[in-house]
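Every protein chain except one is present and positioned as in the full complex.
Entry: subunit A
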């Protein structure tokens, strides 16, 4: 077994005259390292995208009870990317993580059916769950990444309930790892990952060294169906249960939700006959 040296930081000379030997061992070690990605994937249980959201009568939040839930679509894409890395023999293990109540296990099981090797359920319930924010989740993810010795964390770019787009970035910062967010393409290149990011101006390509955090955007891939053979195999895979306290994370809320309201009802528009009329109306209403 070759000891894996971090050749990015220092060179270990086996024989001072054997330069080729050093170079050969360097790329072998890096290949070895690349083929051994341990990937941590966060999967969040959210209200299904097709459900019509209703605000609670007391305006404290949205109705979640008895409402259909499923895996956040961006988490599905993140999970799919991890499975593809494993199929390309670049990843050796995928761990699916979810923070939430008991039902979050369903989401983890779906991730196992897609191809994750094992799951971790961080149980957070009741008020603590309602008040959990991306900062809490990032702290948990960061600690997990260290404990599990992961070298790649893939998350969805945002969840469709919070729409925060913070967890990936915060996790990277807490770990002091590089981050590549809004990924629409991820390729392995020697000792780093080349990631194409979707930004407002178009596409940006970055190189990130490992370990790193990636967040998945819509066009990264098309998630697979969970096939029945994989669902059957998933039954035998393990889900470890933990509490946030196990990671030294305090779930005291840092934010208070003051109120939740329906968006304003869409008003009817006005039809105009000509551009002049349009401009006149815009000027009258003070918009222009």
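To be clear about the criterion, a residue touches a chain if its C-beta (ideal position, glycine included) is under 8 Å from a C-beta of that chain, and two chains touch if they have at least 3 such contacts; residues count from 1.
Basically, contacts and distances are computed from a predicted model.
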item: Per UniProt record, name of the chain withheld from view ["Arp2/3 complex 41 kDa subunit", "Signal peptidase complex subunit 3", "Long-chain specific acyl-CoA dehydrogenase, mitochondrial" or "Pyrroline-5-carboxylate reductase"]; value: "Long-chain specific acyl-CoA dehydrogenase, mitochondrial"
item: Sole residue of A:62, A:135, A:160 or A:226 that reaches the chain not shown, by the stated touch rule; value: A:226
item: Contacts of subunit A with the absent chain, listed as residue ranges; value: 65-66, 68, 70, 101-103, 105-106, 109-110, 113, 225-232, 234-235
